[in-house]
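Here you go, one structure.
Taken from a larger complex, these chains appear in their original positions, while the remainder are omitted.
Residue numbering begins at 1 within each chain, and the chains themselves are lettered A, B and C in the order written.
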Amino acid sequence: MRGQVVVRLKQEVLDPQGVTIAKALDNLGYEGVGSLRQGKVFDVELATSDPAVARTALESMAKDLLANPVIEDYEIHLLEDGSGNGEEGNG
Amino acid sequence: MSEVAARAVPQGEIADEPIAIEHGMTAEEYASVCEILGRQPTVTEIGMYSVMWSEHCSYKSSRVHLKTLPVEGEAVLQGPGENAGAVDLGDGIAGVFKVESHNHPSYIEPYQGAATGVGGILRDIITMGARPLALLDSLRFGELDSGKNRHLLDGVVGGIAGYGNCMGIPTVGGEICFDPSYDKNPLVNAMCFGIAPADRIVKALADGIGNPVIYVGAKTGRDGIYGVSLLASATFDAEAAEKRPAVQVGDPFTEKVLMEACLEIIEKNLQVGMQDFGGAGLTCATSEMASNSGNGMEIDVALVPRRETGLSPYEVMLSESQERMMLVTTPEKISEVMEIFEKWDLDAVVIGKVTDDGLLRVLDDGVMVAEVPAHSLAEEGPCYSRPYTIADTPAPLNGADVPCEVAPAEVLQTLLRDPNIASKRWVFQQYDQTVRYNTVQRAGGEAAVIWLKEAGSDAAVAMSLDGNPWYSGLDARRGAQLAVAEACRNVACTGARPLGITNCLNFGSPEIEERMGQFAAAVEGMGEACRVLGVPVTGGNVSFYNETVETPILPTPVVGAVGKLDRYDASVRSGFAAAGNTVWMVGAFATSDAGLGGSAYVRNFHDRQIGAPPELDLELEARLQNFLVAAAAEGLMASAKDCSDGGFAVALAEACFAAADAARTDSAQASAPASSLPGMLGANVEIPACEHGVHAALFGEAASRVLVSARGEHATALAALAVRHDVPIAAIGEVTAAAQLTVDVAGETVLGEDVQELYATWSGALAHAMEND
Amino acid sequence: MRVGVVYYPGSNCEQDAVHACHMVGLDTELVWHKRESVDGCDAIILAGGFSYGDHLRCGALAQFSPVMKQVERFAADGHPILGICNGFQILVEMGLLPGALLANDGLKFRCQDTRMMVERTDSPFTNACAEGQILCLNMAHYAGNYFADEATLADIEANAQVVMRFCGPNGERGAEHNPNGSINDIAALRNPAGNVLGLMPHPERTLTSELGSADGLLMFESLRDALTASASAEVAASPEPAEAEAVEAEPVGTSADV
C-alpha cells in the first residue's frame, strides 16, 4: 500500500526558503499571503497491505531517517484507504 | 545484394519515407539508408539513423568547414574526433579538454538544462581516461531588466554549481555576456579540463571479437527521445509520448560514483574501450565503438536496466538518459570490473558482445529488431556544402562618428555598472572553486590557474574561455580571430604558454545563407588565427539553430585556450601587487584603430552596432604573447591585465580592484560596501592623445594591449625584452598606495576617481541587477 | 601516527585531507565507509563532499554506513575526530555534536575565504594556534548555517564548546562577517569532552600562501602535536602494551597534556 511521510521544520526553526518564496509571491502581487513554510513529502510504496504494519514501518522510517528530530516534525498518512487524511506523528 | 537478402530481416514495423521525414530526415537521406541496408529500414532503424545523421551528431553542415582548421602541433596528443582533445603537458601528463553547449535544454529548464550540460562535458573527459580537474562556463543571456532573464541566469548558475560542486570538480572561470539577441536563445557552454597519463589515453574502441559489452550507471528512461512527431505512426501510442519528459534531471551523485568507478577501472587497465552515452544514447555508443574498431556489436535491449516499464526497443536505443557509460572489456577481466562497480553500488550489466561482421545488431529478448552496418551510422552520415553569403566587412568607426558629451568619469561609472563588465562574483561565488586544492588562480583573473599536483608535478595549466559576440556580429571572421587572440592572451598574461584551443560555435540556422556565411567566415578566421599564433584546435562543438522566428543570436564563437606554466607558484596575477611599481602598456597601443566598433562604450552611449571590430595584427599578437611568457619566466612582471571590454580605463580600474579582491575575505554579501578594504591600491598614469578623441583613448577596445606592472628594478630588463620581441612598450605611470585612479591624456587630467567608489559600483552591480525585482 | 580519513560515495575532499596530513608528517589511511574497523588509526577525519549526493539532508545518509559504529566507539574512547564540512554535517546528524546545519541564510552555495577567531586552544585541533588568533580559511558549502535551540545553545556556551567564531579582519563580530548565518557566529564546535570537532570551512584547502592562505595548516600541526604528546604520555605511563590501551582511552591533546 501507499503511504506518505510529511516532514516540516519545527515552528521555532527559521525557514529562509519559505520566507524567500513568500517575498517572491508578494512581489508577484499576491497580497493575502500571511506566511509560507516549505516542507518535504515522501511518497512510499510498501509491500504490505496491512495498515497497522504500514504505519509502524513509516513511523520508524520517519524516526530513523526521514526527519531530523532536532529541527523537524513529521506526519504519517496512509493513502490506500482513499481518505488522504492522516494522523499526526510526534510534534 | 543477394548476400544481404539472405540474412534474417529485423522484426518490427517498416519505416517508409514519410516516417523518415517525420524523423527530420530528407528523402535523399532516407534513400541512402535503403541503399545501405538493401531493404527498407524498420522504425527502430530509422530512429537510429535519424539521430546519428542529425546535425548534432553528424556535423553535416559544418564538417566541410571544420576540416580546414589546423589540428596538428607539437603538443597535440589527440586532435578532434575522440570525445575530447589532448595536449602534452610534459612529464608524461596529457591535458584533456573540450567545450560543449547545452543551449536549448537550458532555456526550457535552466537549472536542469545547465546541470546536465555539465554532466555531459564531464563524461566526455572521463571517457578519455582523464580525471577532471576544472570546469569553466561561457554564458549568454538577454538583458537583466527582464524577470525571465534573471530567472534564467539564476537557474543556469544554480545548475552549474549544483552539478559541478557535487562532483567535487572546481568551476574556476568563464564569461557571461548580456545582449537582447539571446532573449529567447540563451547560451550555456561548459568546458572541462582533466589529466590522464599521456600513454594511457582511453579511446572509444570495441576491439576483440567476443569481448563483453557492459552498460553501467543510471537506469534508462524515456528521456530526450528524438522525433516526437513520429508518434503519429501506429507503433507508438500517444500515451507513451506524453510520458517522455521534455527535460532531464541531472544526478551528479550517480555521475560522481560512476566517475570514481571508471577511473579505478582505467587505473587498473581493465578496459578495452569506453564511451559515454551522449546525444543519441545507446545508438551512438554502440555504433561508434564498433565502427572505430572496424568491428560489429550485438546487444540485447531487454538486458538494459530501466526505471520505467514498457519501453520499446526504439525508446531504449534512442533514450538520452544521463549518467550512463558503456565499457568493453575482456572475459578474463570482467569479474574484476564488476567487483569495482559493485563496490560503488552501481548497476552494471553485460548487454552484448563485440562481433566480427561490422554490423550493429539489436535484439529484444533474443528477437532481432535492428541490424545495420555500424560504420554507416557512425561515419557515413550526409555531408553538405550548404550555400552561404558572407556579409561585407564594415568600415572602422572613427571618433567623429560617435561624438560624446558625457564626462569620462561618468562613462567609466556606467561601464563598470554594465553587467557585461561588472564583477561576476555573484556568479562564481556559487561555484566551489577550491575543491581538490589545486586552484592557484580562481575566477576573477585573466585565466584560471590549476596546479597539476595530482600528477605529482610542480607545473600548472592556465585556462580561459572567451568570445565577444558584438565583434562577431559585426564581422564574424575577425570576431573569431579576436576570440582566439583574447583567450590565448589571457592565458599568456599568467605566464603560461598557450598549447591548444577548443571551441564552441553557436550560430543560427545553417539553412539560412547569411547565418551559414557567418559560420564559414568564423571558422576561416579562427583557423587563420590559430595558424599564426601556433595553437592547434584539438576539438570543439557546433550548436546551430539558435534562433527563433524573430531573431537569430549574434554569431557566438567561444574559444577555450589551455596553456602550461612550469611552476604553479610562479603564475602572474591581474591585480596590481604593490605601490611604487611601474605601470607599462605593452602591445598594439599605437595603432590608428581605436577599437570603437562593437565596444562597450559605443553600445552604452550610442546604442548601436556599427563599425568594424578592433583591428587585429596577428603577427604582433603572437609576438606579444611570446613576450608575456618570456617576461613571466624571467620574473619581470608583478601583474598583467588584458585590455578588453571597456578598454584601457576599465582595465586600469580592474587592476586596482583585483588587488583588493584578493584580500577581500570577510564580507558576507557580494554587494556589501567596499569601505576600508585592505589592499586597495590606486594608479597614476599618463597616456598619449588619440586622434579619435579622449573617449576613444580611454574606452576604445583596440586589441593586443596588456597593462603590466613591474618593480622599478626590472624596468630596464622588461623594456629590453620587449624590444627583443619587437613589441611596443611604454612606461605610463605608477601604482600608488592612495586608492585614487588618475589618468592624464596628453597632459590633461581626464579621470581622478576614488577607487573605493569605483569598486563599490563594479562589485555590486550584478547582485544589484539580480535583486531588481 | 596514523590518521584514518573516512570517505563515502560522494565524498570529494578525502584526498585533500590526506595531502594536508602528509604536509605535517602524519601517516594516513583512506577508510572506505563499508569497512567495519578503524583499528590502527590514532585519529579520524570525516572528509568533506556530498556523501550520498547530500540527498535527504546533508550528512543524513552517511551516518548509517557500516564504519560509523566504529567511529562512534572511537569518539566514546576519547580519540580525536575531525569533521570537515560534510564531515561536520555527518557528526551533527549522528548526534556526536549537538544542533543542526541549515541552508545558508542566502540560500546559495558559497565559496569564499572567510575569517574566524580561535577561542579555544585546549583542543587537539587548535593547540598550535594562539587564543584570539584570526584564521583565514576557505569555505564552500550550501548548508553550513549552524542552528541549536536555546537550551542547547546555552549548554554549548557554558561548556566552552565553541572553538572558533566567524569574525571580521580585526576580530569584530557581526552579520556582515558571518558568511552563512550560523547562530552566535559559530564556526567550529566540539563535544563536551573536546575530542570531537566539526567545522564548515576547509582547513585542508588553506595550506600554502601560493593558493591563498596557509592558516589551515595550523590545525593539522595541532593534531600532529596532540598525537605526539599523547603517544609519549603513553610510553611514559607504561611500556607494557596491555596497560597502554587503558591510557589510550583518555582524551588526548588537552592543554594539560602538552
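Please note the rule applied: a residue touches a chain if its C-beta (ideal position, glycine included) is under 8 Å from a C-beta of that chain, and two chains touch if they have at least 3 such contacts.
Not measured: the values here are computed from a predicted model.
Where each type of chain is drawn only once, what counts apply to the full structure file?
Whole-complex stoichiometry, label by label: A x2, B x1, C x1.
The rule is short, and it goes like this: only the chains that are shown with their structure count from here on.
Taking the touch definition from the header, please name the shape of the chain graph: line, ring, star, complete or other.
Shape = line; chains linked end to end, path left open.
Nearest whole angstrom, what separates the Cα centre of chain A from the Cα centre of chain C?
Those two chain centres are 32 Å apart.
If you average the CA atoms of chain A and of chain B, how far apart do the two points sit, in angstrom?
For chain A versus chain B, the centre distance works out to 42 Å.
Could you tell me the distance, in whole angstrom, between the mean C-alpha positions of chain B and chain C?
37
Listing for chain C: what residues touch at least two other chains?
Nothing qualifies.
For chain B, write out the residues touching at least two other chains, lowest number first.
Correct list: empty.
List the residues on chain C that touch chain A in their complex, please.
Going through chain C, the ones touching chain A are 56-57, 60-61, 64, 93, 98-100, 102-103, 105, 107, 147-149, 181.
Given the complex with chain C, which residues does chain A contribute to the contact?
Going through chain A, the ones touching chain C are 12-14, 16-17, 20, 65-66, 68, 70-71.
Would you pull the chain C residues touching chain B in the complex into a rising list?
Interface residues on chain C, with respect to chain B: 9-13, 15-16, 19, 32, 34, 49-50, 52-55, 106, 108-115, 136, 138, 140, 142, 168-169, 175-179, 202, 204-205, 207, 210-212.
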